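Sharing a structure, written as structure tokens. Questions coming.
Here the complex is missing one protein chain, while the rest keep their positions.
Take a look at chain A:
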Amino acid sequence: MASITRASVSMPSLSTSVNQSQRRISGMNSVSFPVSGRSMIPSLRLQRGLQVCCACQAKQETVDKVVAIVKKQLALPADAAVNGESKFAALGADSLDTVEIVMGLEEEFDITVEEESAQSITTVQEAADMIEKLVEK
């Protein structure tokens, strides 16, 4: 457990290990993690999401994947501050970038996004929410 919180692991492998050890982690609800005042490293954030609500775990993971696809499309540095509230346009995405991002999301999540829906997503969170809805189907 200490290794999950402290080690810097890439997101995909962390989410895999979290899925497998979900039961073990939910048992940690009562333990207080020394998170106040520390920087929010991704693994800790995911852990807290799990503690609060199991359904939130998928959302954070989805958001992180969207962020990765957006950063790749817009050639942003890996440490660029991009989160759920980030607007594609404000990050420099034009209409071609936005369509490419949607195409990337379709491939990553194995979904099909109708153009009407694609037009309505303007932020990372909106994209993640749309993906969640489509994946549920």
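We adopt the following convention: contacts are C-beta pairs under 8 Å (C-beta built on N, C-alpha and C of every residue); 3 or more make two chains touch, one makes a residue touch a chain; residues count from 1.
Quick note on the criterion: contacts and distances are computed from a predicted model.
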Chain not displayed: protein name in its UniProt record ("Telomere length regulation protein TEL2 homolog", "holo-[acyl-carrier-protein] synthase", "Mitochondrial import inner membrane translocase subunit" or "Pantothenate kinase"): "holo-[acyl-carrier-protein] synthase"
Listed residues A:A68, A:M103 or A:L134, member touching the removed chain: A:M103
Residues from chain A at the interface with the omitted partner, ascending: 72-73, 87, 89-92, 94-96, 99-100, 103-104, 106, 115-116, 119-120
